[in-house]
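Quick notes on the structure that follows.
What follows is chain A.
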Amino acid sequence: MLTDPVTAAAPAPPQGNLWTDLMHGVFPDGMPWWMVAVLGAAVAFAAVMLFVTVIAMFSIWLERKVAGHIQVRLGPMRVGGWHGWAQSVADGVKLLLKEDVVVTGADRLLFKLAPALVLGTALAMFVALPFAPGLQIADVDLGVFFLISISSITTIGVIMAGWGSNNKWSVYGAMREAAQVASYEIPLGLSLMPPVIYYGSLSLRTATDMQAGWLGLHWYVFDPLHFWIAIPSFVLFFVAALAETKRAPFDLAESESELVAGFHTEYSGIRFSFFFLEEYAAMFVMSAVGAALWFGGWNFPGVTQMPEGALRDFLCVVVFTVKSMLLVFVMMWVRWTLPRIRIDQVMTLGYKYLTPLSLILVFAAAVLEYFLALAPSVLP
Partner candidate 1 sequence: MPALQRDTGWGPMQAYFEAARAAHAALSQAGFPVELHQPNLPVFAAEGEAKELAAAHKEGKHLWRGDAYVQLADRGRIVGLCRFLRDQLAYQQIIDVTAVDHAAEDKELWGMYAFLSLTTKLRLSVKTMIPKDDCRIDSIVPVYPGANWHERETAEFYGITYTGHPDPRHMLLPDDWVGNPLRKDYKFPEEYHGISCV
Partner candidate 2 sequence: MERAAPSPGLLQPGQREIELDVRTQDVEINMGPQHPSTHGVLRVLIRADGEIVTAAQSHLGYLHRCAEKIGENVDWLQYLPYTDRYDYLAAMNNNLGYSLAVEKLLGIEVPPRGQYLRTLIVELNRIASHLIAFGTYGLDIGAFTPFFYAFRERELLLDIFEKICGARLTYSFIRPGGVFNDAPPGWLQHVEDFCRQFEKKWPEYWDLLVENKIFIERTANVGIIPRDLAIAWGCTGPMLRGSGVDWDLRRDQPYLVYDRLEFKVITGVGYRGTVGDCFDRNYVRMLEMVESLKMVRQCLDQMPEGEVSHPDVGLIIRPAPGEAYVGIENPRGELGHYVVSDGSKIARRVRVRAPSFCNLSLVEHIMPGTMLADAVAIIGATDIVIGETDR
């Protein structure tokens, strides 16, 4: 829906629209291909940025409310009236207005580049998410692979931030993050393999389409032949995703009781808000991947059967976002329940528990798939 190069490249007839008029004046022969690409990217970026900002602000508010209610208090109640819904807006304004401090002795280039890199990668991950049949920025063939690889770039930003801050606590945070993410890439990738084997594709779009059966309830976790692989692999994926997004109990990079605030100790104002946005964007992306691969993506009874159109797309977006937000909520719920793991235990958990267990699951999934392929008549 965003940009189809073929239709966009056709010469736009002047329709009295200021923008098209202008474009027609500048490019009488229609827009050149690069212009289309740049404009498409700009529109996609704006859409993603808007979506990420809204989702992150909502998540931050939700996190505070969830934390509050779990801890038998109320959380933000003041700004905006109903349950402090505008708290994140107020916080955002405050962060934008705050002084942008660059500490003495910091590596200024790294210090300033790190938040941008971190947020940029978080935004790039949204490219492959299948929000709705007509609403996916790019249906990347290697969608899952793309997401995993992009998400680990965040680590480089975190290391830059930690190193550039001229603060020992920050360096500790950065090093922990590096070790942690490097080791959790493996279980994360492996735990994604059972669904990939099931779908026979790395594309999230294909995965979502394949779960459209049973009036939109034929999700991977509900598949009668596969649920015994799907559920454990989802748990493994979820744990690895928590580690990947630096969420408790794996928030060692910013563990506030040990490292003060870890890699972003010295950040303030808008640069700090970038890290904040990134954290919640990454949470959303990881949850969205989980929702797409295990929980049917946009499929839901009533939505899947609708005729194609803007309304259906809209409802698909709603279903997909709600499913993802539910998983985000579980992440928060876990955070406010569990203590934090020590760094060597993180490694132990990653290498000795998650990796072998996910290997077993991959093997089991492959064997199951092989035998199912041998006996196609058994398939429901």
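Regarding selection, all candidates are chains of the complex that A comes from, given by their letters.
Everything that follows uses one rule, which is that a residue touches a chain if its C-beta (ideal position, glycine included) is under 8 Å from a C-beta of that chain, and two chains touch if they have at least 3 such contacts; residues count from 1.
Not measured: the values here are computed from a predicted model.
Set chain A beside the options 1 or 2, and in this complex the one it touches turns out to be 2.
The touching residues of chain A, when paired with candidate 2 in their complex, are 67, 70-73, 168-169, 172, 175-176, 248-249, 251-252, 255-258, 260, 336-345.
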